[in-house]
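With one protein chain removed, the remaining protein chains of the complex are shown where they sit.
Entry: chain A
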Amino acid sequence: MTYKKWLPPAITLILLIAGWQVYTTVSGIDAWLLPSPKDIGDAAIEQRDALTTHTLATVELTLYGLAAGVAAGLLIAIVLHLVPFLRAAVYPLLVISQNVPIIALAPLLVIWLGFGIAPKIVVIVLVCFFPVAVATLDGLGRSDALIADYLRMSGANRRQLFTKLQWPHALPTMFSGLKIAATYSVFGAIISEWLGSEKGIGRYMIVQKSAFRADRMFVAIVIVVVLALAIFGLVALLEKLTVRGRRHA
């Protein structure tokens, strides 16, 4: 990325933070209502040990959940692609599954699966599998008909059509879904930690909220944002390494 790309948003962000600092100083607003950026920075330094533990717990949970969600999404996409009957039968249900509010479902998951890691992983999977499944299914179904004809006339069987044409064709679309899933995964992890856990940024948020520590809440928010950006960046990097020579018609 060139500086032309990141400089404008960076300047905007710095101006926003500076404006915020000026406003809180001039207006004299109470710190428990709206802490200044400096208050937030101080809170982060003061809490760094606790924050490290909680952040690591959240990172671990997020990565497990994301991996499981992506695996589920890919599996669903491939199976539905290969079995058109299942696609017709199951696809609408997938869409419905996304309309069930996770917040409502989460307590039920705890009742069914207990307080361990299982219900938390399920929450993240529910949030992450859908964009991957839909994007991949779309990509698999839209490969070039002319190339498919060419392959068939050259004697390709179904397996070869899949591995040589449909799967590589679906990769860029799959990565679009993966990027969405990556950004959702942190958010899913935070919600799942609200269900009840000992560690994690979600747990930290709940505790600080009941203590009216707005400064620490903001620190947690910053950590969540940075985590989501980091995972997104990781996926984007992976895409760059796997997807080659694209951008045709």
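Note that in this section a contact is a pair of C-beta atoms (placed from the backbone, for glycine too) under 8 Å apart; a residue touches a chain by one contact, two chains touch by 3 or more; residues count from 1.
Heads up, the rule we're going with is that contacts and distances are computed from a predicted model.
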* To do: Given the choices "ABC transporter ATP-binding protein", "Diguanylate cyclase", "Pyridoxal 5'-phosphate synthase subunit PdxS" or "Phenylacetate-CoA oxygenase subunit PaaA", state the protein name listed in UniProt for the chain not shown.
  => "ABC transporter ATP-binding protein"
* Structure fact -> Among A:Val70, A:Leu109 or A:Leu165, contact with the omitted chain is made only by A:Leu165
* Structure fact -> Which of A:Lys38, A:Arg87, A:Arg152 or A:Lys199 touches the missing chain? It is A:Arg152
* Asked: Contacts of chain A with the missing chain: which residues?
  -> 144, 146-147, 149-156, 160, 164-165, 168-169, 171, 243-248
